[in-house]
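Only one protein chain is missing; all other protein chains are in place.
By written order: A, B and C. Residues from 1 in each chain.
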Amino acid sequence: MDYYDIDGILSENQKVPCTCNVSIPGLGHEGREVPAGSKVELPFWLAEVLAVNSFVSIHMPIPFSSVVRNALKANPTSVPLRDICSNYYHFSENMLHVISDEQLAQLSLDTLRKRALLIADGALNPQGALQQNSDFINGLDDFEKYLLRTAHSTHRSLTHWQNSTNN
Amino acid sequence: MDWDVDELLAEPTTEVEQDYSSLCTQWLNERMAPELLPFAEDVVTRVTERLRAQLETLQSSIGTANATGYRSVLIQIELERIKFVLRSYLRTRLSKIDDYGQYIQANPSVLLNLSSTERQYLLRHQQLLHRHYMTSFLRELPMKMNKLDDTIGRTSMVAAPDMDSPVFCMVNETIEENLRVAENEYVTLDRGDILLLKYSAIANYVRAGAVSLI
Amino acid sequence: MENGLGNQSNKLIQDSRRTLYLDYLPPYQTDTVNEVIREIRTAERESLGILQALTNGGEVAFNPMEHPSEASSLLMFHTSNLYNKRCLMAYHNLRLRSIRQYCWNGGKRMEACIDTSLNQAEQEYLFRYSELVAAYKGPWVDLDLTASVVPPKNLFIDVRVLKDVGDIETEFGTISLTKNSQLYIRATDVERLIAQGYLARLS
Partner (left out) sequence: MALPRELEATFSPEEIEFLAGNEYIDIVPLETMDQLPLVSATIPIMKPPRKCRVPLWLALELKRQHRARIVPPEWLDLSNLQSLQEQEMEMDMFSKMPFRWLETAHLLLNACPDDIEDVEEVRRILLTIREARQSKARAGLEAVNEVQLALDNLGAMEINEIRPLFRETMNRMRKIVQVAEEE
């Protein structure tokens, strides 16, 4: 269902810094021409296609800058991922289509693995987690929020079942 | 203490028991498999026939003491259980037929997995969908954009099941060969094992019954 | 984007994102849908204009290598049109899913918004799809396919008869309910009588 996937579409909207290799008519404000050499921020869905055809060159977006990478490497659970990118993992997957970056793939995996553990704990009691660890919960990206939501609803239905009797 | 695996995997003995057990397995597999599995025509037909016969027995007992006695209660409870499994099974399939309608239509081998009523449903629903998208906006777009099966970049409009999505499964029969799950990574599948892995790796075993989705 | 391409579509996607977690449908975004359509047609016109100018009205073949700027512009319009179409499809598809969900599983909140939130085409779809479901259900008459997909439990309950009711007809026969008797009975057969105070449920 990729074509129809709302989160997928949202992640294609993430901005990518680019340099125009040619001047591009219609790309600027109110359809003005953007001269060659200009730096622009384009949504991923456009940046990718233009880059594949060499009309623009893509630069590493801030969520994947070395500053953020180092922070995530040092302590993945203390980084407010959401402030960096509201759909970090999806965006990183998208970027890997256009750049080859083994390190980024590995970092995304490690980050998710470590944070998933805290999400699992938070799902047992989201209210409590929000009080005790609000920075982490508020800093979840969209996918992580989805994880938290679905894990919590599973937990809730299980608790409901456990408290039910046969009568 | 070896009750677990053998107890769980104990074969039902009669055809009646086998059919119900196999219906439940098909139901669970269908619920968890990303793809639409072959319709369990034979089992569904036999169970439905028995269900109908049981309903008739029950109805013919109306007016007698049998209709309200505890045996009737047991019969009715069981009927509801059977109906529930069949209902959930059929509706699970319709959900997938809706999600992957175009893909199924475009692939004759997948189309064979549908029952004839499912095929009718699929065709009529695809017509409805096509008409809806056309009247809602497609006919307003430039002609070359009217199609429902383009591919943009990597993404096709024709949604196909993601065969690599992970599933939980249990191994019913030890599989002799090692299973390749990634480059240079193999797993063994022994009777009773429980694994989380990509569906495509075990899809054939699920169809053959050697592995069940759980 | 600065030039506005895709911005209207993004509104639809934001709306869809909200809809994902609702058990009803927000109103159909007629205006936004129309604006996206207009944007696509404008982009198409602009592209044609560029092509016309470059090919001298179709007399010369267009060589992208010779006109990279124009080629990039054409590609931009083409891509944004595909993006816009994808958003339109996803937006409509999601709403149809909700409508199908309603046809199978009902839902009070959804029912309440049908007249106000669905546009004409969606109401037509709802009507036709219900017909389709009815046709599919036909051969499975014993199953009642649109009934609950929650596993059956507690079909029968213990009740005590508080006031004489007399005989009641059930699917499987007549049952007489006389005062002070206790019965083990199908819950659905006596729901109303319990609510009316004729019977009391024993735990």
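Going forward, contacts are C-beta pairs under 8 Å (C-beta built on N, C-alpha and C of every residue); 3 or more make two chains touch, one makes a residue touch a chain.
As the structure is a computational prediction, the values presented were derived from the model and not from experiment.
Counting contacts over the entire complex, the absent chain touches A, B, C. Note that of A:Thr19, A:Asn125 or A:Ser153, the residue touching the chain absent from this view is A:Ser153.
Take chain A: the residues that touch the chain left off the picture are 89, 92-93, 96-97, 99-102, 104-105, 108-109, 112-113, 116-117, 119-121, 123, 143, 146-147, 150-151, 153-155, 157-158, 160-162, 165-167. Contact between chain B and the absent chain runs through residues 1, 3-4, 7-8, 12, 14, 16-17, 19-21, 24, 28, 31, 47, 50-51, 54, 70-71, 73-75, 77-79, 81-82, 84, 88, 91-92, 94-95, 98, 164-168, 170, 181-183, 185, 187, 192-198, 214.
In the full complex, chain C touches the omitted chain through residues 97, 100-101, 104-105, 149-151, 153, 184.
Simple rule for what comes next: only the chains that are shown with their structure count from here on.
Comparing chain C-alpha centroids with the centroid of the full set of protein C-alpha atoms picks out C as the closest. Chain A and chain B have Cα centroids separated by 33 Å.
One simple way to say how far apart two chains are is to compare their mean CA positions; for chain B and chain C this gives 22 Å. Of all residues in chain B, those that touch two or more other chains are 152, 155, 157.
Annotation for chain C: residues 83, 86, 89 touch two or more other chains. Across the interface of their complex, chain B is touched by residues 33, 36-37, 40-41, 44, 81-83, 85-86, 88-89, 92, 96-97, 100, 104, 119, 121-122, 124-125, 128-129, 132, 135-136, 139-140, 142-145, 147, 149, 151-152, 155-156, 172-175, 184, 186 of chain C.
For chain A in complex with chain C, the residues that touch the partner chain are 3-7, 9-10, 12-13, 22-33, 40, 42-43, 45-46, 49-50, 53, 55, 166-167. Per the touch definition, chain A reaches chain B in the complex via residues 1-4, 8, 48-49, 97.
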